[in-house]
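One structure is given below, represented as structure tokens, and several questions about it will come after.
In this view, the complex is presented without one of its protein chains, the others remaining in place.
Labels A and B are assigned to the chains in the order they are written; within every chain, residues are numbered from 1.
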Amino acid sequence: MNGYRPGPVALLCALLVAVFLLMPLLAVVPVSFTPSRMLSMPTGALSLRHYRTLVDDPRWLDSILLSLRVGIVSSTLATLFALAFGLGIWMFRPRFTAALVGFVLLPMIVPPVVSAITLYFLLTSLSGIGGFAGYDTWPGVVLAHIVVTVPFAVVLILVALSQVDRRIDLAARGLGASTWERATKIIIPNIKFGILTAWLLSFVLSWEEIGVTLFITSVNAITLPRLMWMGLRDNIDPAIAAISVILILITVTVLTARIVWRRARGPA
Amino acid sequence: MNEAFQKDCLEILAEKVKRGEITRRRFAQLAAMLVAGAPLALRATHASAQAKQLVFVNWGGDAVTAYDKAYGQPFEKETGIPVKQDGSGPTEGAITAQFKSGAPSWDIVDADPFSAITLGKQGMIEEIDYQVVDKNKMRPGFGWDYAASSYFYSYVIAYDSEKYGDQAPTGMADFFDVQKFPGKRALYKWGSAMWEAALLADGVEPEKLYPLDLKRAHDKIAAFKDNVIAYWGGGSESQSLLLDGEASMAIIWSTRGSLIEQDSGGRIKFIWDQGLLSPGAMAVIKGNPGGRDTAMKFIASAQDPARQIVMFDMLGQGPANPAADALVPEDKKRFNPVDPANASKQIALDMEWYSEHYGPALDEYTKIISA
Partner (left out) sequence: MAARFLHPGAALLLAPLLVLLGLAYGIPFLGVVKWSFTLPEPGLGQYRALLTDPLVQSVFVRTFRICALVTLAAVAAAYAIAYVWVRGTPGQRLAAEYCILVPFWISVLTRAFGWVALLSNQGLINTWLRATGVLSEPLALVRNEFGVVVGMTHFLIPFAVFPIASAMRALDERVLLAARGMGAGRTRIFWAVFVPMTMPGVIGAALIVFVFALGFFITPAILGGGRSVMVAELVYLRIFQSPDWGLGAAISITLVVIVGALSAALFRYLRPSQMAG
């Protein structure tokens, strides 16, 4: 790896990007401490009232837990579906690959509003039939989220697969490995990072999803974005800034802990 | 668009509660008024057990709490039927989707009257049962076939009084006059009331406004474009444009008026002159799960003046029942859009016109402002 570290030009570019990425924090962090009801910069005293709202009002916690549940289940399932599909495409290269991939990417391309209506009609029909995964239920939301995030997961998996050297697969086949063995022993281990990014991306998409969710829930399955929005175009409750700050703190803590843990294990 | 406005009200409610404007005592007073003084006779006329609950759809946020406290809880106390609040925002398209699904889950919606008219003509909205709902408890001209008048709000001119000193604007002509009143403006993004504002500024007599001369209005707006810094889509945006000083004058919702006066320490004021009065209403979706009769009873129960005052207190909405005017406290009268003193200076938006022309007009408007 030596000698291929980023040079000064690359570092400078990355630094500019890094500054750009972090700039909104200059606004978000102060806003979370604003004493006013409006989403505004605090002038004068700071206040913890918005953090307190998160604790006092049970709706926030409920919606966070629901979003977590929906996020984890839908991203895991979406990743699995995407993985199977990606493997099928890569290993077998069927005819009509382009058409198949194109079809799978459809929910990503269609404007979210139209997806919302499409899934609304789907879920109301399902409500009519069974009731488990229907309108305004959390399994219904999971289903909808899988449908809209799976295209992104597919893209990420295909990208990861594109970097796998086909010759190892050839070798495995030559040695008599079955499809299952090729997939699990040869290919998947080589795309672990890609699968992880697919999962993470699906999770973030589900976590933030509002367009479709707004339309397929009513009074029962309230996710965090739904609570924040509740139909309001510009809900200015600064509690949402407080939530962002808390989530950022958690992320920073996790990342830092990982470093400390790694270092404690000794030099790699 | 009315919808955005309604969502806005919800925010305002919480704003007020959190500022301590609505003390618990006042709340208790209002509650007492509701329970003790409500002269409603809501006896179930049928023994139908189908109406187990009602779902009322409003614009979300704290309106959920407002509608619940003002109308939902009293209704439940009287009839035993709970009213659940759904804050997802009943846009015209959303209502259509509900109806077209064949099994709507919404009962009553806080909708634009003109949307209700349009959808009613397409058979998606129940006609209001004026045997149950009392037309005499509404102001004349605001009881439609498909929607029951439930509140009022206005589009008013708000201005930076520090910038203009003694010279306050007196109407739309002043708003569009950047020579006399220099500075940037802010207009509403969804068109409603903007056409009327442009026509009034161009010299059209209020009585001769409708049917709107859209070409004239759009020409005026197109010529004025460079002076507009932004087109706000929601209440808080309109507020921050004025507070931050980005716009010196803006046409905003009257409900934001009192808030912004407070927030700016009196710097931002608003006037009722040539304000555009806009009605809000309740409508019932055809085939609603709770049953038509129960829905009508709910609407009738919401006509109680004391309950409407709760909404005025919390959100600044003008009450639909003229009997409620007397109940508005003296110091708050200047925030009531339908107070006789204020209403006389204003012009009411024509819902029938909007029902027929809003879509294409909005298209043209959007095209002009985004070019």
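Going forward, a contact is a pair of C-beta atoms (placed from the backbone, for glycine too) under 8 Å apart; a residue touches a chain by one contact, two chains touch by 3 or more.
Keep in mind that what you see is a predicted model, and the values were worked out from it rather than measured.
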Among the chains presented, those that the missing one touches: A, B
Identified contact with the non-displayed chain, of A:64, A:87 or A:222: A:87
Contact residue for the chain not shown (choose from A:45, A:109 or A:175): A:109
Contact residue for the chain not shown (choose from A:54, A:159, A:172 or A:188): A:159
Identified contact with the non-displayed chain, of A:66, A:141, A:222 or A:243: A:243
On subunit B, residues whose C-beta touches the chain left out of the figure: 1, 3, 91-94, 96, 189-190, 229-233, 237, 240, 244-246, 358-359, 362-364, 366-367, 369-371
Missing-chain contacts mapped onto subunit A: 1, 3-7, 10-11, 13-14, 16-18, 20-28, 31, 39, 41, 81-82, 84-85, 87-98, 100-115, 117-119, 121-122, 143, 146-147, 150, 152, 154-156, 158-166, 179, 190-191, 193-194, 197, 200-201, 204, 208, 210-211, 225, 228, 233-236, 240-241, 243-244, 247-248, 251-252, 255, 259
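Just so we're on the same page, only the chains that are shown with their structure count from here on.
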Approximate Å spacing (C-alpha centroids) for the pair subunit A, subunit B: 37
Interfacial residue positions of subunit A with respect to subunit B in the complex: 36-40, 117, 120-121, 124, 127-128, 135-136, 214-215, 217-219, 229-237
Subunit A-facing residues of subunit B, complex: 4, 7-8, 10-11, 14-15, 18-19, 55, 58-61, 64, 84-89, 94, 97, 101-103, 105-106, 233-237, 239-240, 243, 263
